[in-house]
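This is the structure I want to talk about, given as structure tokens.
The complex is shown incomplete by one protein chain, all other protein chains being positioned as in the whole.
Here the chain labels run A, B and C in written order, and each chain numbers its own residues starting at 1.
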Amino acid sequence: MLHFDTDYMRGACPEIIKRICETNLEQTVGYGLDEYTQRAKEAIRQTIGRDDAEIHFLVGGTQTNATVIDGVLGKFEGVLCAETAHINVHEAGAIEASGHKVLTLPTEDGKIKAEDVEKCVRDFNRDESRDHIVAPGMVYISFPTETGSLYTLKELEDLHRVCSNNSLPLYIDGARLGYGIMARGNDVSIKDIARLCDIFYIGGTKVGALFGEAVVVCNNNLLKHFFPLIKQHGALLAKGRLLGLQFETLFTDNLYFKLSNNATERAMELREAFVAKGYEPYGFSPSNQQFFVMSKEEINTLKSKVSFEIWAWEDDNRAVVRFVTDWATSKQEVMQLIDCL
Amino acid sequence: MLHFDTDYMRGACPEIIKRICETNLEQTVGYGLDEYTQRAKEAIRQTIGRDDAEIHFLVGGTQTNATVIDGVLGKFEGVLCAETAHINVHEAGAIEASGHKVLTLPTEDGKIKAEDVEKCVRDFNRDESRDHIVAPGMVYISFPTETGSLYTLKELEDLHRVCSNNSLPLYIDGARLGYGIMARGNDVSIKDIARLCDIFYIGGTKVGALFGEAVVVCNNNLLKHFFPLIKQHGALLAKGRLLGLQFETLFTDNLYFKLSNNATERAMELREAFVAKGYEPYGFSPSNQQFFVMSKEEINTLKSKVSFEIWAWEDDNRAVVRFVTDWATSKQEVMQLIDCL
Amino acid sequence: MLHFDTDYMRGACPEIIKRICETNLEQTVGYGLDEYTQRAKEAIRQTIGRDDAEIHFLVGGTQTNATVIDGVLGKFEGVLCAETAHINVHEAGAIEASGHKVLTLPTEDGKIKAEDVEKCVRDFNRDESRDHIVAPGMVYISFPTETGSLYTLKELEDLHRVCSNNSLPLYIDGARLGYGIMARGNDVSIKDIARLCDIFYIGGTKVGALFGEAVVVCNNNLLKHFFPLIKQHGALLAKGRLLGLQFETLFTDNLYFKLSNNATERAMELREAFVAKGYEPYGFSPSNQQFFVMSKEEINTLKSKVSFEIWAWEDDNRAVVRFVTDWATSKQEVMQLIDCL
Partner (left out) sequence: MLHFDTDYMRGACPEIIKRICETNLEQTVGYGLDEYTQRAKEAIRQTIGRDDAEIHFLVGGTQTNATVIDGVLGKFEGVLCAETAHINVHEAGAIEASGHKVLTLPTEDGKIKAEDVEKCVRDFNRDESRDHIVAPGMVYISFPTETGSLYTLKELEDLHRVCSNNSLPLYIDGARLGYGIMARGNDVSIKDIARLCDIFYIGGTKVGALFGEAVVVCNNNLLKHFFPLIKQHGALLAKGRLLGLQFETLFTDNLYFKLSNNATERAMELREAFVAKGYEPYGFSPSNQQFFVMSKEEINTLKSKVSFEIWAWEDDNRAVVRFVTDWATSKQEVMQLIDCL
């Protein structure tokens, strides 16, 4: 059986496993105050070109989004995002459970437009009833988006400008950040990300780590008193050095980007083969998630040999399906998949 | 200056003021355990034809919605409603502040369709990721809606059927219930309301009371332990008898409906005159709120003599505006308004 | 039947009823933006000698406490108070329902000591685990306390100093503020209150109003964006002018203090008579609530003629009971009560 369900099906890259083994019996202080964690922070600061960034390590993505957004928003504010955003659709109401409204903008491709953010703020400001309305308090985007698409540098700069002009912190969910950065045709570097947003997180879970996400606070006036909030959200790992160790490894010798590159190269091979065989792509994703429209019959046939996700049913007979590569997907696996089509 | 801003600009109907004066120095127990409150409950039960209904009196609408919805929903559930619903737009995030997601359905006229509710539930049930998605846990509608439109009896029966089949409690926000019941062309009685939903509230604030809303729990398996929740939400009035007194008065001799009828008759006069003068109605409202599209210039001119609300700007030069009548609006006031056009 | 259960059993003082009647059919804008509300604010500012105070009117006490405390605290902070505090015991968890921990200090008489606040802060600051502990974020006291006792001016000044030194906002719950100010032996004026705390509220519900509490923000760096938070808490009265009208009336010609004085004078008569008849006072209350220890038999006998509250059972045979006077209690009522003993 081949598996293209998602990018968190395997463990960690061998370099990480090696470090976990080597350091296993060392004793370090808990909660991220250890030296591995400090070195990981330093390695990330070097990579993004921001000496002043504050960095926190959490365990998973939903947890990270809920904790960051809870830390940034005032009680009367909500978070603006695409209607397809992970926080709006697939986090079981975690944002609302900590008291905040998710304010959605329409989207065709998983991205939101600077002009829609601007319109939303302007409409709010001139609404006579605005004191009865949840104020837009920050903007959430994902890079890549939930359907694999990418903001161009120009689009990010536009969002940055609108957010700055309106004092809206811009937060980027980078659960698959590496797969976006290394995507074919992408013109956004991690330094651009660090320059253009207020906070972002670098996904580890899906990009070579056992688990873990690195929150990078570029605008360090935000998220003061964040440590107790991490604890309050149940997001503080006792053995914090496990997170430090992993991110130190990922951000040594460009490993994070090398791992990411494997996934996006395999994804392009997969995409081209699917298209060559006549399958209809759904949307345009240059990153490690590839979407196609398939008939129920095609799905059932393929499912006997390959596991993959049904993303959404278009009607009773056709669905959008998803194939995902990761840091460890081999050329051979992709070829085997193609042979099954 | 004429005032057509909204229906909570005056105090209470004279009958209520009289009762408040007459009973002012009596001493009664607090928190709604007094005899006035018991009699008000009995009068409402008679009116709606449901001896078994449980009734609670709260102070205002946002408070009522937040407390009821918090009482009905499980922690993993959200409330389905129109994207234009009061709870989604104009309650400052009160639903989310108590931890619950508002799940919106598209709407053209402020109403939601039974088939959209059904589709939402079906999509949820067959989504492979449904354990990561907020489950639809109840349905919220308003009667009349925020833009004055009304569900027909057939539409309510359809919603009732879909909700019953899917074990979704149906909750009706009746902030302006009387104005809906007494609207021209309406075919829904208050007994129909009580038969077709699980919980509804009868608005007092906007319909002749000083303040107060009566929550009617038709399905009394819901909202067990509601009293401490009312207290927790800060919605328990110490001098509860003030609420009892008012609703006893409103539900004696059909006063609630007589007061409502005045508003809807005046609204029809207003509407017809506006249309006759060439103003374009916005949507179709048979109840006490009337919406028209006006140019900025028309608005500015009229604002010097009449106060009214700008509902939403359509573009930089045109806006939807709202004129509202109430239980006390006189024929003369409507005529004066028409003369200003 | 005589009623000494509590101070919210009657309606409002005649002056307020008169004003409600006189203005009933006027149309004013909602939500406290009307002129009555502005004049009420001005009257309170004059009375407390603080031109810069921001004032908001809410409906009830639990609601006011929950909204103010939610507005002041950061997410990682809790509110320090006596273990007997109303917010800790009798608000159905309203503070926790908006996400905040109530941090209790021991008390013998309902009051907390400046030195205990100081010790709590010092212990927190030197605790190695303080990032895992809820930080003290504000101090709540009630004046009078839940058992009728009063802080002396010296005690308030000490609390003020400790709070200032530690950047802890001091908030005073004045549900029965007038009854404290006018208590025999009290040396604290309302101007002292306004000088020594950051926020307090002036109780109307229990002191002559139909309902309503006035939040006075002396330190107006606190509670920015409070209006939408009031709305979010369901605490915004549509017909806000009803609150304005009442407080304008109460703060005209010293009415608030005259009404309060009646209650405390009657309470002293009551107390002296009880003591003369050999009943044991519980604690020392110079304000309008009087507590005594009674046997079950005494309680049962008296209950046939007088209604009053059992405050707490000391053992199976003896309980602390409470008798409360209010702005309208007559000398005759007190004499009738005494005759029943």
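Criterion: a residue touches a chain if its C-beta (ideal position, glycine included) is under 8 Å from a C-beta of that chain, and two chains touch if they have at least 3 such contacts.
Being a predicted model, the structure only gives us computed values, none of them experimental.
> Of A:57, A:143 or A:211, which sits in contact with the chain we cannot see?
Reading the full complex, the residue touching the unseen chain is A:211.
> Which one, B:65, B:104, B:205 or B:232, makes contact with the chain that was left out?
B:232
> Which of these, A:10, A:277 or A:305, touches the one chain of the complex that we don't see?
Considering all chains, including the one not shown, the answer is A:10.
> Among A:156, A:242 or A:320, single out the residue that touches the unshown chain.
In the complete complex, the chain left out is touched by residue A:242.
> Determine and list the subunit A residues touching the chain excluded from the picture.
3, 5-6, 8-12, 14, 17, 20-21, 23-30, 59-64, 66-67, 91-94, 97-98, 205-206, 210-211, 228-229, 231-239, 242, 307, 328
> Considering the whole complex rather than only what is displayed, give the residues of subunit B touching the chain that is not shown.
Residues of subunit B in touch with the missing chain: 31, 70-71, 74-76, 98-99, 131-135, 225, 227-229, 231-232.
> When the complex is taken as a whole, what residues of subunit C touch the one chain not shown?
75-76, 78, 89-93, 96-102, 123, 126-129, 131-134, 309-310, 313
We adopt the following convention: only the chains that are shown with their structure count from here on.
> Select the category (line, ring, star, complete, other) that matches the graph of chains linked by touching.
The chain contacts form a complete graph, every chain touching every other.
> Please state which pair of chains has more C-beta contact pairs than any other pair.
Counting C-beta pairs in contact per chain pair, the top pair is B-C.
> Where centres are the averaged C-alpha coordinates, which chain has the largest centre distance to subunit C?
That would be chain A.
> Taking the mean of the C-alpha atoms as each chain's centre, how many Å separate subunit B from subunit C?
Chain centroid spacing, subunit B to subunit C, equals 33 Å.
> Could you tell me the distance, in whole angstrom, between the mean C-alpha positions of subunit A and subunit B?
41
> Quick one: which residues in subunit A touch 2 or more of the other chains?
75-76, 98-99, 131-134
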